[in-house]
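Each chain you see keeps its place in the complex, though not every chain is here.
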């Protein structure tokens, strides 16, 4: 039993952190939201080169995985750096196709997985109970949709909608398109993909919450009101202490879920990280005051993302239900 | 003890309802944060004013109906229930006008109020500065004495309506320091530089079109323009636009922020209308089995009703000649947190639709029919998030409640 990141995992996190810091991801994310995807694609390729997308792809399809713990490590960093784009969706698509392959349906895996792992292809998707919209389908290279009829490659997407998160667009996949698989194996693969989507979202939320706390701690140490740094006021201290408690107890749930991939553990991680990140966002906004409320201040990138990740792939109610009632 | 209205009050409410039914635009106006929307909202103010509905509680000579508090509250309830447009004149009517009634000259009232009532002049508030949020005593913008008036310098921030408004009002640090006024130099290091940082402030009105004024719009969290920064470079303000005694601005402003934090800013009407919309949407599209969400909808309804009844109790106390002091801090904490919780519930009810900022209305906007388009909820949510911050953060309100209402000892915060 050694429930701590090992040296390789820590180094992986450090190198992603350094790469994303150097890439100025905040500016890249703002550009992505403004419709300039080129810098974001460049970051995407660097993430792929670092192996991020290969972690969800089995070795027989030119991946490194499946390695859920390392995936969680990576998505914490993506959250901390507010990286834009359908990264969770690409990982979930990889999980979906991998599980289909394990169930004997190898064609789509052979066709798509190597490019997903290498970064050559980005994917987005819709999953049962995950809502009608796919993330960034106007940028993703492939749009997958799972519904009663099975899995299909959607021929495009409906009108692109803006999200509270300025770097995020949503649209429903268009009906029709090329059928890829059907039957019970799709159902099972979709459940598997939902677990991966939830895990990656949970890890990302944790990273978002940590970034919000970091920025807020820095702010309250230097912001002076009534002649003292506001971080010396007990109300401020206690609010941030509660944020830290929530994040630090959500963290082991994320990595525990990655190790077991048990449905209840994944659900617990999704719920706890959603609540912790959203609590961090509410505290961050309150303690920043008006400056935090503006779109141009970088904090907004994490504030809005904490909110939207809460309902991504189903809201807290759905996932709390999955903690106490069986789901596969 | 009763909750009954007089025949005259009921008639007033019915008259308001009838007028609103006949005049409220069928389609929502464009956002008042756009130039076209601002103009449309200004036109709506003119329409209201034409029948004396824009400032019902003012004396008739300034364009009002001389309505008392009860009537004003009834009007507000009808106004929000009718889904009428947002009030672009809100800052002027709720913040500046009460100050002019208390501290302005007759000439100022005659000059300012009628044009405010008609929307001919729209006012922005210019309270805050980058380094002075809730701590107004640390203001740095200055008013320098010059012949026949004052020259403004510095920067104001988070000015709502400033992007398109005509004029603004705010506090400035008087320069040079005059001992007689108890003024002190500005606190350049962010901390108050003198034992009397509240002294020596000038409360004045100025034109946003004047030479030396630069306005930079700033977007709120969802990117919508919401307020602006105002840069002031030797902006001349004539003496006639100073309110009250120069140097006494702090005291004068406190009576205004008293209004801002008190009854007048947040009438129950909006919360009642919002809770009603939420309950209707829940009945229309909520899962009746989902008691977790149902309980939160119930809390929204309970909170709105509590706020309404609390307000009637306050109105009754005022009518009996009592005054409201620190109680307004209870008010502020309650409505601001109620408002956020209500909108969070609505977003959770909307699920995947809840994060969409475009469209609204129609099938792809989340529908909802009479309950309004989905984006109204996200818009309201973002708006609500500011409520616990402005007009004195809720942290400061809780300090006030503890010290002034509960009598707990002052401590360093």
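As written, the chains take the letters A and B, and residue 1 is the first residue of each chain.
Assume a contact is a pair of C-beta atoms (placed from the backbone, for glycine too) under 8 Å apart; a residue touches a chain by one contact, two chains touch by 3 or more.
Source: prediction; values computed, not measured.
Peer 1: Can you give me the copy-number formula for the whole complex, using the labels shown?
Peer 2: For the whole structure file, chain stoichiometry equals A x2, B x2.
Basically, only the chains that are shown with their structure count from here on.
Peer 1: Approximately how many whole Å separate the CA-defined centres of subunit A and subunit B?
Peer 2: 38
Peer 1: Inside the complex, what are the residues of subunit B that reach subunit A?
Peer 2: 128, 130-131, 133-135, 138, 157-158, 190-192, 218-223, 226, 290, 292-293, 347-348, 351-352, 354-359, 364, 378, 382, 385-386, 388-390, 393-395, 398, 412-413
Peer 1: Spell out the residues on subunit A that touch subunit B in their complex, using ranges where they run on.
Peer 2: These residues of subunit A touch subunit B: 131-133, 158-159, 161-166, 168, 170, 224-228, 232-236, 285-286, 289-291, 293-296, 300, 303-304, 307-308, 311, 315-317.
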